[in-house]
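As you look at this complex, bear in mind that one protein chain is not there, while each of the others sits in place.
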Amino acid sequence: MFLFFGIFAIPMRILIGSEGKRIYFNETTKNDLQTYAGVIKQKDIIKAKPGSKIKSHIGKEFIVLDADFVDKIKSIRRGPQIITLKDSGIISSYTGIGPGSKVLEAGSGSGMLTCYLANLVRPNGKVLSYEIREDFYKLTKENLEKLELDKFVELKNSDVSKSKEKNLDVAILDLPEPWNVLYSVMKTLKPGGRMVFYLPTTNQVIKLLESFGEEFTDIKIIEVIERRWQDKAGALRPGNDEMGHTGFIIFSRIV
Amino acid sequence: MFLFFGIFAIPMRILIGSEGKRIYFNETTKNDLQTYAGVIKQKDIIKAKPGSKIKSHIGKEFIVLDADFVDKIKSIRRGPQIITLKDSGIISSYTGIGPGSKVLEAGSGSGMLTCYLANLVRPNGKVLSYEIREDFYKLTKENLEKLELDKFVELKNSDVSKSKEKNLDVAILDLPEPWNVLYSVMKTLKPGGRMVFYLPTTNQVIKLLESFGEEFTDIKIIEVIERRWQDKAGALRPGNDEMGHTGFIIFSRIV
Amino acid sequence: MFLFFGIFAIPMRILIGSEGKRIYFNETTKNDLQTYAGVIKQKDIIKAKPGSKIKSHIGKEFIVLDADFVDKIKSIRRGPQIITLKDSGIISSYTGIGPGSKVLEAGSGSGMLTCYLANLVRPNGKVLSYEIREDFYKLTKENLEKLELDKFVELKNSDVSKSKEKNLDVAILDLPEPWNVLYSVMKTLKPGGRMVFYLPTTNQVIKLLESFGEEFTDIKIIEVIERRWQDKAGALRPGNDEMGHTGFIIFSRIV
Partner (left out) sequence: MFLFFGIFAIPMRILIGSEGKRIYFNETTKNDLQTYAGVIKQKDIIKAKPGSKIKSHIGKEFIVLDADFVDKIKSIRRGPQIITLKDSGIISSYTGIGPGSKVLEAGSGSGMLTCYLANLVRPNGKVLSYEIREDFYKLTKENLEKLELDKFVELKNSDVSKSKEKNLDVAILDLPEPWNVLYSVMKTLKPGGRMVFYLPTTNQVIKLLESFGEEFTDIKIIEVIERRWQDKAGALRPGNDEMGHTGFIIFSRIV
């Protein structure tokens, strides 16, 4: 449901019509905007202020807004399966990630979680992100730069088992076979540091549990199911098109 | 499952045994620690370093850790029903709350969400928190001070409809009848700002939806269900004692 | 995923290929069968025995089976929203419907639940089914006849509030406004008889609960959520395309 117009620089802006669909643009655009409901002239775009209304050539009204962080992170280019904001929110709240946190992540994939974490640890924290595939590494890099979050991330195109950091707060592994790097990642954490795993299948969860030594305590395995409801006051009911499974999240604490 | 020993000052520390239960203490304690598995001598406590091991008089081994943010927030004193970390995580990730955000909250209740938000908006953001009941106001104040987060919060013992702030990013209403304050709170938000509601019953959700004017767009009603699994590699299965319902979360955006 | 070939008489047969898709036919067909994977000759169809294999002209293999009750009920023609086998199974097991039961139902809709109940109460029980809309009444009649279950059902094209039966075991109301007929239906039940309601929205559930007098006891409100898993031994995980909400089922007992 996102419509894009070229590569854009900051400040990122959006138009929203009554349907809630976002149309991204920025002040420096050289072209008219082709929306799903008519054309908006370039000269109208560049002088629009946040909160003001603007009309397409067929009279459809849009509101102009400065993109907030949610708008921005939803604008990133996606490659592999991402960790959604639903799962990202739970991962950060259950591990206490916030300003100043030092967090390791592997692999970065499209960089959705990387961007999410980078925004949270600002200004004095750090995200150390590992991605072994070059194409994903480049995609994450592009997305971090677009959101101006690259300075909070040390992004490496290498295997996480080569990490030499120490005293980190949290490590998050979104890897198909995390059991291969358990002990090298463990060494990067402070005492009591938290290691989190994101795994789609029960076979992987079983293998991970079998790999845990006694250093892994406070183990908690969850699925987070978002149940969406239809927003009709006169017919309030759960929706028909629930999102199914995303992944199992496994929390542990190293002692 | 938390055992406390008196009012404590920072640095907060914890002991964890193999069962994962936290025992809170601090270095300045004057007394021996009575744990669920024997006594630990005061002289041992005060010289223990994070990551070191310490034994009770019956030989039970504990690990000493610096309390992290999750340990700290779980130590707060609770009065009324709280918004859990599960729901807090989704609220913050779906609204983009992070360092620098300006967030209004009402009512504060026990202050669990207040503490959670205050930690996230540091160092240059702000939480504006309203609580009409004096006992809850005092409880929130006490908890914020204990977690050293009070300087990021403007806490008021008054009705949220009296708020005069402008240009806030997000407002979160955990009130039984939020429809009474919809328009006074709406005025505190920037264009495109987000208003979030936490409501336990469908009757409340219905009444809220009926109260929305056309300024309320991008409406999303969800329940977040955490399904916990048993952590046995040889018998991986969902647990028996799932937590039921907490509340409906309603997201909206003001245009 | 069902392919039909004309109106068919009993015995109903099916072909199943390795994909599990059903192709319905019967021995008296006069035509070749056009399947999703080639043509099967009429002369092959009429001599096929249950359990035997049969090939299409492009060599695709199918198994010939006698249709069982599940095949048959899935072959009915559908008009309005049906009560699924998931919800039908719970309704019958929670009310003890079985051979000999006397059950009232309104409205019949497509007749899916009518067929399901008629099959269960055989040979000496009875389903009394009311449907006010003539088109649905005719559809239910057609479906009952096709499944040869019409002799176990007294189907009426009238309002359920006109029912004069006495001493029934269970009444099931799949009506948008069941509160209008509560007391007329109540009189048809034996002491301790069970009244069941199927309602899609919470607004309806609220109105129903408000309408209950003290004769309505043992009230139980449930949703039945079927969570489907993917059948891959090497990657066992919940599916992505979960069915969302069907309806709330409200059980009560009249004393």
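By written order: A, B and C. Residues from 1 in each chain.
The definition used in the following text is that contacts are C-beta pairs under 8 Å (C-beta built on N, C-alpha and C of every residue); 3 or more make two chains touch, one makes a residue touch a chain.
This is a predicted model, so every value here is computed, not measured.
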**Report entry** Among A:N203, A:T217 or A:Q230, residue touching the chain not depicted
**Finding:** A:N203
Report task. Can you list, in ascending order, the chain C residues touching the missing chain? Result -> 14, 16, 18, 20, 50-51, 63, 65-66, 68-70, 73, 85-86, 88-96, 98-100, 116, 119-120, 122-123, 169, 190-192, 194, 202, 205-206, 209-210, 214, 217-233, 236, 248, 253, 255
Query raised in the report: At which residues does chain B meet the chain that is not included here?
Result: 200-203, 223, 234-245
Report summary line: Those residues of chain A that touch the unshown chain are 202-203, 206
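Following the convention adopted for this analysis, only the chains that are shown with their structure count from here on.
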Requested in this report: Please report how many Å separate the Cα centroid of chain B from that of chain C, as a whole number.
Outcome: 47
Query - Inter-chain centre distance, chain A versus chain C - centres from mean C-alpha coordinates, in Å - result: 44
Report summary line: Contacts with two or more other chains occur in chain B at residues 202, 206
